[in-house]
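Every protein chain except one is present and positioned as in the full complex.
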């Protein structure tokens, strides 16, 4: 029923059925295209998935527009109180983080035959840096519950050269510098409210049951190569 | 239907109504020691330098304390409104960023015989990704002026695989995810107010005249190795 | 010379080198109880309403706990990098804002016979300060769309002594100082995602159709009395 409310309201208010995106594809600057993702999970409704992909596409549109506007923004008279350059740089990072975190999230959930083996690099590194795999799980779940609309991230820290968990608010508050994410969980309310209402814990546990450990393993291997590259000085 | 997902998930996962899993103490906390830095620059007073090192040491003390307290923080009953775990995780990232950014800053300024050559990797990469070395300079200076007490950072973006500039407020607002810093400028007021009062522009230009391009070149080379490691999948 | 000021001040004030003054326990903490609200609107599902009241109650629980913990928090050795006192004060404001904004929101929506007359104070003041009632509507709707999970607020500004609109992120980012709210809209995703998915615009228009103008009129009258009190100096 709840889905119909939108239609009722739109009819009552005489609103047209679809929104009309004026934005056209940009030619210059950094331009990103949305990647296709398929989510088979039954722990999210199809309407949640659809709306989530649309949000992701909007971040890309916004990033492309910001990036194009930055090309010609005045850099000669910038100040911190108010200037177009500052506003665009702030929004550049905000939307860029939104894009990359969403891509990492979509790619690391929804593995309905999820399985991790004890001889995988993922397992061994989490065990090494968190004490045990279970302790990583407990800490990661706590991070998901701690965020005020944002993200929980397990990342390889390029400075400490260990795997750590971070709590992020929105897309860009409290991101660690030098962070290469390997496991990413969206805990904005848009990720779970339609299906779980305010029960972020159940949503998180459901997603953690279906983590795509083969995708994650590839990230750990990449992080390990990065670690070697950092040390080879 | 969507409401039922919660029940389905709870049944599937065998979740009881209450939380469990009291956290056990981890064995070791991350502990960092301050590194020694010598700043020969005449563009900062000795009192500014001394106070800056003391601030840096305080971030390390705070980080070590936070890290130790996190070992035993309760992870079983965390929420986003108020919990010790959340507060500590937020402060962990804040202080960690403060430490690493200060170390990168101290190590890349104050080269009184500063010199960059056109055949260096630094020069060529900045030219490639900003259009010209001068455009990088202009953009970086604008970033320094745009921050509301914080940092300007030139970084290798692990996702776009290009060098970009970022404007950061305080130590952790608007940090890009996947950022490996190569050039770092402190534009908190503590970096310049004693010597330049509110004239952040003159301070920044002075620091930019003395960038330690050999230290920076080593970072670009490291970033290049990281780039190769990321692509070798 | 400026360096010596510290010494002069310390001598003048008779400050010893070390801090003292261990904090004594305060007698009473602020304790708040949830108020009952009834929402008749058909533009929100009953599950959205129920979950919203539960969130509101959780903010109150958190605020009461923070307030009690502040009573005995150490004030003798506070710093900005990490201290229990700082974390609690930050969470005090966060939860307090959440409580009062939710109470104002619940009380000013869901009037299914909503009606504003041109001779009301609300109408005349919005007309005076925004140019026309329609312009206020347009500006308020834009504020609702501009927030990154947060609030739009029409408030009496105690300093400019005019009615203005504000865009707030989360509960406490970009709140104007000296703001007495008269019209409050929740645009966190929890307010609309269950029923409208990402369509914040339709949700907002629906809520604006049912603004409780008699509750709002009382607030404008209160603000007017406050305005007189401020001027009677």
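As written, the chains take the letters A, B and C, and residue 1 is the first residue of each chain.
By our rule, a residue touches a chain if its C-beta (ideal position, glycine included) is under 8 Å from a C-beta of that chain, and two chains touch if they have at least 3 such contacts.
A quick note: this is a predicted structure, and the numbers were derived from the prediction, not measured.
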- Identified contact with the non-displayed chain, of C:46, C:80, C:112 or C:132: C:80
- Task: Please pick, from A:41, A:87 or A:120, the residue that touches the omitted chain in the full complex.
- Result: A:87
- Query: In the complete assembly, which of C:39, C:109, C:126 or C:143 touches the absent chain?
  - Reply: C:143
- Item | Touch list for chain A against the chain that is not drawn | 22, 58-59, 62, 65-66, 77, 79, 81-82, 84, 87-88, 90-91, 94-95, 98
- Contacts from chain B to the absent chain lie at residues 42-45, 47-48, 51, 54-55, 148-149, 169-170, 188-190, 193-199, 201-203, 205-206, 209
- Note on the structure: Contacts from chain C to the absent chain lie at residues 1-3, 5-6, 8-10, 12-13, 15, 19, 21, 23-24, 26-27, 30, 75-76, 78-80, 83, 85-86, 89-90, 93-94, 96-97, 100-101, 138-139, 141-143, 145-148, 153, 158-160, 162, 165-167, 172-181, 218, 221-222, 225-226, 228-230, 232-233
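One rule holds in what follows: only the chains that are shown with their structure count from here on.
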- Message: As a quick test, compute the distance in whole Å between the mean CA positions of chain A and chain B.
- Response: 20
- What whole-Å value do you get for the distance between chain A and chain C if each is reduced to the mean of its CA atoms? 28
- Query: So what's the Cα centroid distance for chain B and chain C, whole Å?
  - Reply: 32
- Message: Two or more other chains touching the same residue: where does that happen in chain C?
- Response: 47, 194
